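Note that one protein chain is taken out, while the other chains of the complex remain in position.
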Amino acid sequence: MDILAQSVTSGVLLGLILALSAAGLTLIWGVMDIVNFAHGDFLMLGMYGTFFAWSILGLDPLVALPGVVIALAAVGVVVYATIIRPVLRGSVLAQIFATFGLGILLRGLAQFFFSPAFRQVGETASSGIVAAGPVSVGREQVVAAAGALIVSLLLFAILDRTTLGTALRATAEDRTAAELMGIDSARMFALAWALGAGCVGAAGALLAIYFPIFPDVGATFGLLAFVTVALGGFGSVTGAVFAGILIGVVVNLAGVLVDPSYKFAIAYALYLVVLSIRPQGLLGRA
Amino acid sequence: MLLEVAGLTKSFGGVNANDDISFSVPEGAIVGLLGPNGAGKTTLFNCITGFLRPDAGRVRFAGVDVTGRSPSDLARRGLVRTFQVMRVFPSLTALENVQVGALLRRGRLGEARRSALDVLDELGLGARADVDARDLTTAERKRLEIARALATEPRAILLDEAMSGLNPKEVGDAVALVQRLRARGITIVLVEHVLEVVMPLAETVVVLQQGRKIAEGPPQQIARDPAVIAAYLGPRFAQG
Partner (left out) sequence: MRKRLALAGVALVLIGYPFVFGSATAINIGVLVMLFAMLGTAWNLLGGYAGQISFGHGVFFGLGAYTSTLLLRQFGLSPWAGMLAGAALAAAVAIVVGWPTFRLAGHYFAIATIVVGEITHTIVRNADALGGARGLSLPILPGSFLNYEFHEGRLPYYFVALGLYTVALLVTLEVERRRIGFYLRAIREDQTAAQSVGVSVLQYKLAAAALSAALAALGGTFYAQYVLFIDADSVFPLSLSILIALVPILGGAGHAIGPLLGAAVLIPLSELTRITFGGTGQGLDLVIYGGLIVIIAVLQPGGLVTLPRRLHSPVAPGRKGSA
């Protein structure tokens, strides 16, 4: 029983970070119907940024986080302006091709400049153990999850309460109608990339507190983000958060109850099962 | 009766888009389906042509119960439709678009091509055969959609707002086209929200409002029906 409580807890903690990175992906997907296949590599960039802020500047990851978010948001806007905008006139295949290529490029750059070696942020303000009843988890995991929750809530507030957020949702809902109301969709696309990349940058910064960092780290997390987004439902930020927590728990439980080597495969199988019942995802629009 | 709809009901999230609708279409007739936007016309079309499964009620075509059959099955039986939002195959040429329709009855590509060219000529699109559908004008694309449906050699064709977005001359052409189709023995159901288009064409008009059938009859009678006037102009006019 203890081990179950333990793995559910770690699952929720991991799930909150997944949710944040998936929210970034689904935002771009929802606003402009593009899946960014380099999303996992954006996460990798966020992790490296955090690592070097710690190792070179001596900054705690939590202190570095706002800077990392701003840097990644800038990366998002640059990628939108230089790569995505030109391929918008092409087919969906060209868009896939471009973002896959970008992912490979970023991984290559990371290998070239940072070497393939594993890095790990050492002792930080978050280090330690948190125990509650039978459950004890790393304090860094709790801090990272809490951070992810706060950033996710901030994202909700931006989307829900600000004029820009409303404009963004209007563009996602009906681009033509939004344009008729005077909303510049090119600006909204750039904003979606800034927010989307910023979110995954924050997820990377938080994950970097306790997770090893290497050029390919984005591969698994990127794939989990796609699955999370599609499971939650196209363009639904709330759906992404629910699905993120669900996937986090399933991955951890499967690791304990079945076999660690099958933990991701079982989460993926869950995706297939849910989608065969609800093709539009848990909270997606039909 | 070629097409019979009985007690058809369809709801989305508790709201009835179609509520117990019944009407029938004799072979060779032109029937107009009227109603303001949101009256449930397109939903009704989708239920009849198999794109939606009705919650209750039956659809019979040529004496066979076809409720819940797939759209492609209905097309094989001779019931086809066009769409309110144009759905041509954008990167296929006009000829290829119509060939897809023609292949339903003619398995050989050459035969389908000849038959498609005939249909294109008949609809005045012969000169545009090799143009990609996406490069055609709005009126041409509407026409192309009808050509594609016609190439399947249907017994009945359901036209969903085939005349909206056209200028007066184009509307005139479209009206003439519908009359020619009927002269060939094809049964036609027209969905429109503009009364003026339907009135001179249809023998029978069915009027929907908020998912319910509120009137059915010859156009002259419908035009005087207080319920119809109320639906279109608001209740104050109906009393006055």
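Observations, loosely collected:
As written, the chain order gives the labels A and B, with residue 1 at the start of each chain.
We adopt the following convention: a contact is a pair of C-beta atoms (placed from the backbone, for glycine too) under 8 Å apart; a residue touches a chain by one contact, two chains touch by 3 or more.
All values reported here derive from a predicted model rather than from experimental measurement.
Only one residue in the set A:I3, A:I70 or A:A94 touches the chain that does not appear here, and it is A:A94. The hidden chain makes contact, of the residues A:V121, A:V227 or A:A243, with A:V227. Annotation: of B:L8, B:A75 or B:M163, B:A75 touches the absent chain (contact as defined above).
Among B:G14, B:G63, B:G107 or B:P168, only B:G107 touches the chain that is left out of the view.
The residue touching the chain not shown here, chosen from B:N18, B:T42, B:T67 or B:Q99, is B:Q99.
Residue positions on subunit A in contact with the hidden chain: 29, 35, 82-83, 86-87, 89-98, 100-112, 115-116, 215, 219, 223, 226-227, 230, 234, 259, 261-262, 264-265, 268-269, 271-272, 275-276, 279-281, in rising order. Where subunit B meets the omitted chain, the residues involved are 49, 51, 70-72, 75-76, 80-83, 87-93, 95-96, 99-101, 103-104, 107, 109, 112-113, 130-132, 134-135, 145, 148-149, 151-152.
The criterion applied here is as follows: only the chains that are shown with their structure count from here on.
Subunit A and subunit B have CA centres that are 46 Å apart.
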